[in-house]
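With one protein chain removed, the remaining protein chains of the complex are shown where they sit.
Take a look at chain A:
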Amino acid sequence: MYHKEKSIQIKNSASALYNNLGVLRIAPRRLTYFTVVHANVVNMVSASWDGLNYSHRQLQSKEPNVATSTSLIMQAAFCALPSRDLLVVTSQKGIQIYESDGSIMVYWHALDTPETPTAQAVFARGISAVRENYICVGISSGAILVFDVPSKGSNITLSEVLEEHKESITDMAAECSGSQECIADLVSADDGGNLCVWKSGEEFQLLNNIPGFDMSCSSVKLWKGTVVAGYGTGQIRLYEAVTGILHAEVKAHARWIYSLDIAPFSGLLLSAAEDSLVRVWHLSMTPETNSVEVAHLHNECVTDTQICGAKFCDGDGYAFAVTGYDLSEIIRYTQT
C-alpha cells in the first residue's frame, strides 16, 4: 500500500518526545516544512515537492534577556489558522511563537518557573490551533493557556486559562474535518488518560470530561466529532466527543504510543509507537447508526527504532513521514 521514499537528513537526531514531528504543507510554493525536536533545538527543513531543494534552519529555546539558559523543548508544532500559519515551540521555560518559516519570533510567554526546582516538573506541552483565531497550549500543571491571535502582527494575547485537568497535559487537537457542524472544537489529554472536550469562544466551554484509566494518553485527535486517543499501553480508543460513548477499542501496539495523525479528507489514521511500528488504519462514520468503524490497512516497521513522530504530509494521506529516537532523518512513505 505504501513504499519507502528517499529520507530527508536532518542536522540532529530526534529526541524521545511525544508527537515529535511537525508538518506544514505550503501548496502555493510547492514546499513542505518539517520540524523535529532535539533536546533544546528545533530542526526545521523546508523540502520542495520536486525533491531537489532542501533548506535547513535551527531554532533554539532561548528566552529573551537570559544569556545562558538552556531549556529543553517539549514540542514544536505548526498552527494553521485561516489568516496565517505559525510555529509554536514549547519548553521548560515557556512558549515561543514564530512565523511558520521560523524566521521571526512574534511572541514569547514565560512560565512561572520556581527559583529552586520542585518535585513536579514545569513545562509546556500540547499545542493546537482552534477555529479562526485561537492557539491553545497545555502546561505541566494541567492548565491550558488560550491565546488570541490577530490575523497579522505580534499582538497575541492570553485570553483565558482553562483549569480542568489535574495532571500534566500531553497533547491537544482541534476538530480537523473542516465541518462547521461539529459542536466540539478541541480535545485535550493528560498523563492520567483523562480527556476534556471543549467548545471554543471568548470563554471556552467544557462539553465533556472522559475519565482515563490511570494510563497516560500521549496523543489525541478529533475528527468528525470523534476523539481518537493513543495510550501508553499501546491501546487506541475512539470516543464520541460530546457524549463520551466508546465506539471502538484497538489493541494496536506492543509498546507506548507516541504519535497519532488523521488525514481529514480520507479518514486515514496513522499510529506510531516505541515498538518500531507505524500502522495505517481507516475510519468510517455511519451517522445513521451513530457508529464508527475501524479497519487496519497497513504496517511499516522501522527496524530497531523507537518511533517518536508520525504525520501525514497531505490531507488525503497519500504520503506520511516518520521520526525515531536517535535517528537523524525523516523517513518518508508514499502510496503505491
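Definition applied: a contact is a pair of C-beta atoms (placed from the backbone, for glycine too) under 8 Å apart; a residue touches a chain by one contact, two chains touch by 3 or more; residues count from 1.
Everything below uses one rule, namely that contacts and distances are computed from a predicted model.
Undergrad: I notice the complex is incomplete. Of the names "Organic solute carrier partner 1", "Very-long-chain enoyl-CoA reductase", "Phosphatidylinositol glycan anchor biosynthesis class U protein" or "Serine/threonine protein phosphatase 2A regulatory subunit", which is the UniProt protein name for the chain that's not shown?
TA: "Organic solute carrier partner 1"
Undergrad: Touching the hidden chain in the complete assembly: which of A:49, A:108 or A:325 does that?
TA: Counting the whole complex, the residue in contact with the absent chain is A:325.
Undergrad: Could you tell me which of A:21, A:252 or A:321 touches the chain that is not displayed?
TA: A:252
Undergrad: Provide the residue numbers of chain A that touch the chain removed from this figure.
TA: 11-13, 15-17, 38-41, 68, 70, 72, 74, 92, 115-121, 123, 167-168, 170, 190-192, 214-216, 218, 232-235, 245-256, 275-277, 290-296, 299, 301, 303-306, 325-326, 328
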